[in-house]
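Of the protein chains in this complex, one is absent; all others appear in place.
Our next item is subunit A:
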Amino acid sequence: MASILVPVLYIVLVFGGLWAFSSWYRKRNAAQVYEPYFPQHRERDLYISLLQKSDPPAPESLLKAALVRRAMTDVTRILRIREDKPALQILLQKGSIGDDLWSSVLAAEKEMETELLEVAAEANAYVEGWGQVIFQTASEMMANERMRALLERVPAMRSEAGECWLV
C-alpha cells in the first residue's frame, strides 16, 4: 500500500498546491484593479493641510519646512522605484509576479514625476530657483538625519553589546 500512497500523495500535494494557488491568483486578479505601490503620502497631506490652514495661518517657515519633508518622502520613493523596477521587470518576464504589481509600479513612477514637478513649482513660488535645489537638500537631510540618529543610538548600542558580552 505504501508504495502507491507515496506517488499519490505527491500528486495531491503538487497539483493541489498549484490548483489552490491559481484559483487564489485568479480571484485576486479579478477582484482588484491594483493596489497603490506606496502608502498614503502623509507629508504631502500635511503640507496641503498646512496651506489650507487659516485663523491663524501657518507661518511661512513652517510651510517651507513641511515642503522639504514632503520632498524627503519623494526622494525616498524615487530611490525605491529606481531600485525595485529592474528586479520587478525580471520577475515579470519570468512570470513570477502578475501584471497588477507591475502596473502599480508604473503608475507610482508616473505619479512621482508629477509630484516632483509640483514640489519644484511650490518651492519656486516661495523663492525663485529653490525648485532646482530642494531635492538635493532633501537627500542631504535624510543622510544627515540618519547619521544623527546613529550617534544618538550609541548608548543603547553599548548596553546591548555589554549584554551580549556577559552571556
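In this text, contacts are C-beta pairs under 8 Å (C-beta built on N, C-alpha and C of every residue); 3 or more make two chains touch, one makes a residue touch a chain; residues count from 1.
Convention: contacts and distances are computed from a predicted model.
Comparing "Putative tRNA (cytidine(32)/guanosine(34)-2'-O)-methyltransferase", "Geranylgeranyl transferase type-2 subunit beta", "TPR-like protein" or "BBSome complex member BBS1" against the UniProt entry of the hidden chain yields the protein name "TPR-like protein".
On the side of subunit A, the interface with the absent chain consists of residues 36, 40-42, 44-46, 48-50, 52-53, 56, 58-59, 61-62, 64-66, 68-69, 110-111, 113-118, 120-121, 123, 126-127, 130, 133-134, 136-137, 140-141, 143-145, 147-148, 150-151, 154, 157-158, 161-162, 165, using the contact rule stated above.
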